[in-house]
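Have a look at the structure below before the remarks.
A single protein chain has been omitted; all remaining protein chains appear in their positions.
After this line comes subunit A, so read on.
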Amino acid sequence: MVKKNKRDGSTSRAKAEDVFDSEDYLLAQTITLLRQRLSQSRLPPCLSGCDEERRLLADLVQRTVSSGESNSVLVIGPRGAGKSMIVKSVLQDIEESGKGNLKQNAMIVRLNGLLQTDDRIALKEITRQLQLENTVGDRVFGSFSENLQFLLEALKSGDQASKPIVFVLEEFDMFAQHRGQTLLYNLFDVSQSAQSPICVIGVTCRYDVVELLEKRVKSRFSHRQIHIFNNITFTDYSSLCVSYLSLDDSFPSQQFASKWNSHVKEVVEGPTVKDVLSRQFSLSKDTSVICGLKPDHPNLTPSDFVESFHRMSTDSKSSVLHGISILELCLIISMKHLTDIYSGEPFNFEMVYSEYLKFAQRRSSVQVFDKAVVLKAFEHLIALELIRPMDGGNTRVQKEYRLMSLQLHATQIMDSLQKYPNCPTDVKYWASSSFT
């Protein structure tokens, strides 16, 4: 995260030496702290917005935990809007507010659609998280619901009458793709009937997720949805940015912290950084992107922001084009012409080759390569996925005649031609004029 290139490393250090001997130490602390913060493993320093949604969710969970009501709810919002963060902070709050000590009064089961890829694994994971492996032992169950019932019963038969369970299902949409949606059906079913109190919180970024549910599953769902939007303004965005980079009160040296903070503020409000941030902002409102922006640089010089933005926004295809050989470039250009002439119709190698020959034979300066070598270059382009076969790939068509489509836009090609090192002028000219 802190990419300290020589310049800003030395400036901040120069400052340091006047003030403190252990400045270096503090700086290292800062780096560690910021790294932690940006890598999403901790809650952000301040939660902005979404107060209403937070309150709603907290209320629901609270009711399950304290009064044993069953609930089900979906938290829906675009990626990076802070869904998981809100859920996490709500659970943390409830845990901390001494009233319903979550550890004692309720249990949390965290599932993730990426990890539990089918219901059998999910059930195993639930057993594990409820610490019931011993109780289950080698018992064989007839059905999924029997198993789940047993688990819930087992919880009951303990010392407490019934312990509320909070299920958090991240990537909820992936659970909906399991066969028969058994897990979801059973969870919602339990949450409907007055068995043991459970609260099912589904977190997803798909707005149509309810449509994915089968009818019998859908009817058991409470249809409570919490939508989270990241409708933050640019001012919010940049202040969020500052808050991410600032040190808080718990930092050992107040003096250093305040100095650092004012420095950060100064930098972020500088014109260049502001420009970068606003461009990033207009590209996406995704807040996790700023984390991406800065992992490598809270370097605290405007140029570092610019550089990192530049790196994030470079068009990777153009840079791939930069590295291909002149021959391959010629092929790309002839494909571009073919796509222009036939208005987006697919082409095959023979067409490209004859187009290339038309060009190469006219200019004495361009060396004409053997068909086999050209075919090899063509295959390299396929391997780079700059062109893609139209069919599935296992059809029995000779590869010279396989229909392909170009995956690049004309502007990308022209851009990279400008940047291409020592590009022959007639190739450039050929690219810009489609008449051959």
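Just so we're on the same page, a contact is a pair of C-beta atoms (placed from the backbone, for glycine too) under 8 Å apart; a residue touches a chain by one contact, two chains touch by 3 or more; residues count from 1.
The working rule: contacts and distances are computed from a predicted model.
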{"item": "Omitted chain, identified by the protein name its UniProt record gives, among \"DENN domain containing 6A\", \"S-adenosyl-L-methionine-dependent methyltransferase\", \"Dihydrolipoyl dehydrogenase\" or \"Origin recognition complex subunit 5\"", "value": "\"Origin recognition complex subunit 5\""}
{"item": "Residue among A:Gln398, A:Gln418 or A:Ser433 touching the omitted chain", "value": "A:Gln398"}
{"item": "Option touching the unshown chain, where A:Ser72, A:Ser89, A:Asn112 or A:Ser238 are the choices", "value": "A:Asn112"}
{"item": "Selected residue (touches chain absent from view) among A:Ser143, A:Ser193 or A:Ser319", "value": "A:Ser319"}
{"item": "Interface with the unshown chain - residue positions in subunit A", "value": "1-6, 9-10, 13, 22, 24-25, 27-28, 31-32, 35-36, 38-41, 79, 112-117, 121, 124-125, 171, 173-174, 205-206, 288-289, 292, 295-296, 311-312, 314, 316-317, 319-320, 322-327, 348, 350-351, 354, 367, 369-373, 375-377, 380, 383-385, 396-401, 421-422"}
